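Not every chain is included here, but those present sit where they belong.
Each chain carries a letter (A and B) given by its place in the written order, and its residues are counted from 1.
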Amino acid sequence: MMENKVFLSFIFYSTILILKMYVVAIITGQVRLRKKAFANPEDALRNGGMQFYRQDPDVERCRRAHRNDMENIFPFLFLGAIYSLLDPSPAVARIHFLIFCVGRIIHTIAYLLRLRAPTRSVAYSVAQLPCFSMALQILLATTPYW
Amino acid sequence: MMENKVFLSFIFYSTILILKMYVVAIITGQVRLRKKAFANPEDALRNGGMQFYRQDPDVERCRRAHRNDMENIFPFLFLGAIYSLLDPSPAVARIHFLIFCVGRIIHTIAYLLRLRAPTRSVAYSVAQLPCFSMALQILLATTPYW
């Protein structure tokens, strides 16, 4: 597997996206501290008092971005790995990974910077195209084994 | 790995379930548009105005179904892959994957169509049985390497 260049390319883009998710988590924590809005009483108590045990729209926005990442990037980690083992054209495979990676980064930027609709939805939809493509190719290759 | 028939069978069922999750995401978006209930102000503004920046019980139901999928299908993607490499009986392995796959599809149907309790919980519990079985077999095989 570690000599399969398509797989190594997939790993590169996947790791970039996981680090991107970690950045969203860090931003969420920073927004919590700046807006003083904590999900747990023990956190609020440590940061000024129970009045800061509350929700905040900016924090919720970060959490929605993070959740949408989980819904979409985690399945990519599976589909991309299997697709890489199907011996695809390296150039075509790289286009799949690149479109997904760029689409998800734009999705996060559009979410956090609240870009005008439908920027975020378009980024989401474009990033789903390589996922559907990979899923269908995997199904075609494995249907005999159901 | 791509010559291991158990692994190929696992891939088939996993990809079906990932596509099923994508369908839940698409349904969520459709329900948001139909009920006019958007999670972001920018989406509401594009779809009629800020009064549609609101929650809706049908949307929340879709989101709970999707989240439950993440809690359970993603671990299966890991456990099933490793279990496939443990050289299990192909027939027994296929029963594991089939029970999980059917259980999760029924779980989604029960959630979205609000079937009477405990249909959904039973589907969830039955789908967890092969997961626990695979997890225990993996632990037995790898405990010497802790």
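Operating definition for what follows: contacts are C-beta pairs under 8 Å (C-beta built on N, C-alpha and C of every residue); 3 or more make two chains touch, one makes a residue touch a chain.
Just so it is clear, the structure is predicted and the values come from calculations on it, not from any experiment.
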- Query: Once every copy is counted, not just the 2 shown, what does the total come to?
  - Reply: 3
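One rule holds in what follows: only the chains that are shown with their structure count from here on.
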- Task: Averaged over CA atoms, how far is the centre of chain A from the centre of chain B? Could you give it in whole Å?
- Result: 17
- Would you tell me which residues of chain B are touching chain A in their complex? 1-2, 5, 8-9, 11-16, 18-19, 21-22, 25, 39-43, 45-47, 66-67, 70, 74, 77
- Query: chain B touches which residues of chain A in the complex?
  - Reply: 61, 64, 67, 70-71, 74-75, 78-79, 82, 85-86, 111, 114-118, 120-121, 128, 131-132, 135, 138-139, 141-146
